[in-house]
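Note that one protein chain of the assembly has been removed; the remaining protein chains are unaltered in position.
Now for chain A:
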Amino acid sequence: MSKKTMFEKIWDNHVIHSEAGKPSILYIDLHLVHEVTSPQAFEGLRLNGRKVRRPDLTFATMDHNVPTKDRFNISDPISKQQVDTLTKNCRDFGVKLYDLNTLDQGVVHVMGPELGLTHPGKTIVCGDSHTSTHGAFGALAFGIGTSEVEHVLATQCLQQSKPKTMEVRFVGKRPAGITAKDLILGLIAKYGTDFATGYVIEYTGEAIRGLSMEERMTVCNMSIEGGARAGLIAPDDTTFNYLRGREYAPQGADFDRAVEQWKALTTDEGAEYDRVVELDVASLIPQVTWGTSPGMGTDITSAVPDPAKMSTENERKAAEKALEYMDLKPGMPMSEIPIDYVFIGSCTNGRIEDLRAAAKVANGHKVSPNVTAIVVPGSGRVKLQAEKEGLDKIFTAAGFEWREAGCSMCLAMNPDVLQPGQRCASTSNRNFEGRQGRGGRTHLVSPEMAAAAAIKGKFTDVRNWEFKSEVTA
């Protein structure tokens, strides 16, 4: 039998039809739906008299538009219409919806794993590019457009051409103070925002094996920022321990049988990837982005780069435009950039471990008077757990605002928006122009670095942080 990568095993398990020269028809095991990219898809079903083929494999939540202060009062009528439309569509088509009245409501990529919907070996899609998050479990998970959302609703299948495979090998031990976010930001800073276009990544190496399930989700989440279709991590005991007992995980003896099958998914010894790249983890330093693309990042100990020294004309022009938008000058130390705003949350870094890490930094300190800092839990359950642990008290005592669950300022579709010229340390995934609000300037960082920046009023190397662990709220 030929040796296969994990991706190839999952792919082969789901091809229901293939013909030479045509895309394969792939079965989809789990379809996650949210309010922004689904209304036109449901409308398409109505126009064609089609039903949702497998409502039992389709789960919806509302996250992008949801206010994080007064969540039941959506003041923007168009936002409200979109949220109400999802409620109606789910009712009409029999789809399970986790709405604002349920504890499970949250960012779709936080909620799915939390409910135990995400399993190794599954094919998972959602009308959202950060669906790659679910790859952390060894699932083949990728974002799709609205036409494909309709396709999956109608057929539970997708037409897909087989992507190429890439191994991203994290080499060496992860030093203290280096987070999962630094791993993925460091990777994209080194290889660029399109190095993995057309590929499915498998992340390997000792540093990956040592990550918690939530840290793995942070890494896989940003696969799309390197251009990848999906990013996977082989399931292991960390994965199985996370899943055991969750609502939609297999129960009892089924779980043990499932684990046996999941173990067989790992890449065969000697299987070949189409491409292999490496990142040295041991030399990583906390990352901060300086530009308007996630690949425009550098070390906190470094300085804003000089476009004149870039290797190609297009890179130079892009860097010049980025620095103009970001109002930064070449040579300015990253640790001297003052900030106005801090956002801790999102499908990248809105989970309980992220909030614990940020709270540990914030504990006993005060947010700089020049900074507005908000903490937005990824889901109702993350919020509840944080409150049980008293993290909310630590944050509010330090001067952070404690909000309700949603996507919030990751893309600023709700009222959490930067004003023109405001500079934000953000734990989200994209620093595009205008992403957090027109004229807003986004620097991507880890939760620890964001919390430290909130307190100092500028970026600072969290490896040198003065933790006040004896103080509690």
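Assume contacts are C-beta pairs under 8 Å (C-beta built on N, C-alpha and C of every residue); 3 or more make two chains touch, one makes a residue touch a chain; residues count from 1.
Definition applied: contacts and distances are computed from a predicted model.
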* Tell me the UniProt name of the left-out chain, picking from "3-isopropylmalate dehydratase small subunit", "Helix-turn-helix transcriptional regulator", "ABC transporter substrate-binding protein" or "Formate hydrogenlyase". => "3-isopropylmalate dehydratase small subunit"
* Structure fact -> The one residue from A:Asp194, A:Asp268 or A:Asp299 touching the chain left out of view is A:Asp194
* Asked: Which residue, A:Ala412, A:Ala425 or A:Ile455, contacts the hidden chain when the whole complex is considered?
  -> A:Ala412
* **Which residue of A:Lys9, A:His31 or A:Arg229 touches the chain not shown here** => A:Arg229
* Structure fact -> Missing-chain contact among A:Pro67, A:Gly106 or A:Pro250 belongs to A:Pro250
* Positions on chain A where the hidden chain makes contact -> 16-17, 21-23, 25, 27, 29, 36-37, 39-40, 43, 48, 50, 53-54, 56-57, 64-65, 76, 78-79, 81-82, 85, 127-129, 143-148, 150-151, 154-159, 161, 163, 193-194, 197-198, 227, 229, 248-250, 254-255, 257-258, 261, 293, 314-315, 317-318, 321, 411-413, 420, 430, 432-435, 438-439
